[in-house]
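A protein chain is absent from this complex, but the other protein chains hold their places.
A, B and C are the chain letters, set down in written order, and residue numbers restart from 1 in every chain.
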Amino acid sequence: MLPFEHRSQLRVRYGETDQMGVVWHGNYILYFEAARTEAMRACGGSYRELEEAGVMMPVVEVGVRYIRPAHYDDLLTIVVRIEDPPGARMTFTYNVLNEEGETLATGHTVLAFMDAATRRPCRPPNTLRRLFSRN
Amino acid sequence: MLPFEHRSQLRVRYGETDQMGVVWHGNYILYFEAARTEAMRACGGSYRELEEAGVMMPVVEVGVRYIRPAHYDDLLTIVVRIEDPPGARMTFTYNVLNEEGETLATGHTVLAFMDAATRRPCRPPNTLRRLFSRN
Amino acid sequence: MLPFEHRSQLRVRYGETDQMGVVWHGNYILYFEAARTEAMRACGGSYRELEEAGVMMPVVEVGVRYIRPAHYDDLLTIVVRIEDPPGARMTFTYNVLNEEGETLATGHTVLAFMDAATRRPCRPPNTLRRLFSRN
Partner (left out) sequence: MLPFEHRSQLRVRYGETDQMGVVWHGNYILYFEAARTEAMRACGGSYRELEEAGVMMPVVEVGVRYIRPAHYDDLLTIVVRIEDPPGARMTFTYNVLNEEGETLATGHTVLAFMDAATRRPCRPPNTLRRLFSRN
């Protein structure tokens, strides 16, 4: 049911920092992806099973805005939201929070649906469409 | 002198691919950064020297659009462009091309200027402002 | 008290796989590090606090043996063991298990102690020596 929201947590790894002493900005993409995986698992639409069933979801767009830095060993909360039902594309938005609940970064990814065998665009699986419908 | 354009090349590493058999989408951020470093070096504004002089340029925004996949061992060309003089922020845009000259991805990053000691925003160094002025 | 053993779990991220369809071998170093951080926190010797107190532990040696592949979305258990009290160096060994309890990889890291200010070798902090003594 939409809108759908899910929260998961992760701990910043040392190797994810850079010499500025904060999380290297590119690693938020990893965090978004981990949170997206958890969000899809939580609502019964495991991405792993999707791929095993022959549907891949390549990322076609990503964007991040950085507000406050994250540091090594921080416990981050990633809030994932899905507002719209999956069509040719599916959009996830993210909010990265620290332990004080402050927003460190926001972002979004847009994914497409691709037949793993033909590598051609395909329609979203019915399972996903049922999970993320308006009512 | 603006607009400024610079091209550099890099070879896709095996560890940069994912199980879709293509470059993992987050790694384009690494490519943008490598190309930005080369672009700044080429025009005499080495980012390394900037940091050694006490100015850091944290990334405040990044965006990528993925058009065609890149593969292991591909030789990619990254075109970096700077259109506007550095103010409170500085924007770089990117075009990632394969060996056939096809665009694989486009993107941009917006960076701020920060005093390394105080971690407070600061003005862009004069060296950079002279390098990237309108005439 | 030695020997010390600690277990933690992590979920394989998509971006950690490579085009062989398994976890890229270099990413086990990230897993070892995450598990080492958790092990040190669990016994009261937080690495973050260690660095904040001015002691860094650069890695001087790492080794991994790969036995079975790990896959995207696998829930891995990392067993960390410390056998010997910290001296000029400190050695951690690792065992990476899948959900069936099979060993996927084993490894070790050797770390030194370094004064963060002078970047010179230093003795292990007393806190660590007390935590990891023979009795």
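Quick note on the criterion: a residue touches a chain if its C-beta (ideal position, glycine included) is under 8 Å from a C-beta of that chain, and two chains touch if they have at least 3 such contacts.
Just so we're clear, the structure is a prediction, and the values are computed from it rather than from any experiment.
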{"item": "Which of C:C43, C:V59 or C:V79 contacts the chain that the document leaves out", "value": "C:V59"}
{"item": "Which residue of B:L2, B:L30 or B:V79 touches the chain not shown here", "value": "B:L30"}
{"item": "Chain not shown: contacting residue from C:P69, C:P85 or C:P125", "value": "C:P69"}
{"item": "Residue, one of A:P3, A:G21, A:G87 or A:P121, that touches the chain absent here", "value": "A:G21"}
{"item": "Chain not shown, touching residues in subunit B", "value": "11, 13-15, 29-30, 33-34, 37-38, 46-48, 51, 72-73"}
{"item": "Chain not shown, touching residues in subunit A", "value": "14-15, 17-22, 24, 26-27, 72"}
{"item": "Touching residues (missing chain, whole complex) on subunit C", "value": "20, 22, 25-27, 29-30, 33, 56, 58-66, 69"}
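Keep this in mind: only the chains that are shown with their structure count from here on.
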{"item": "Equivalent interface positions on subunit A and subunit C, same or different at half", "value": "same"}
{"item": "Most centrally placed chain, judged by C-alpha centres", "value": "A"}
{"item": "Distance from the mean Cα position of subunit C to that of subunit B, given in whole angstrom", "value": "33"}
{"item": "Averaged-CA centre spacing for the pair subunit C and subunit A, given as whole angstrom", "value": "27"}
{"item": "Subunit A, residues touching no fewer than two other chains", "value": "29-30, 33, 51"}
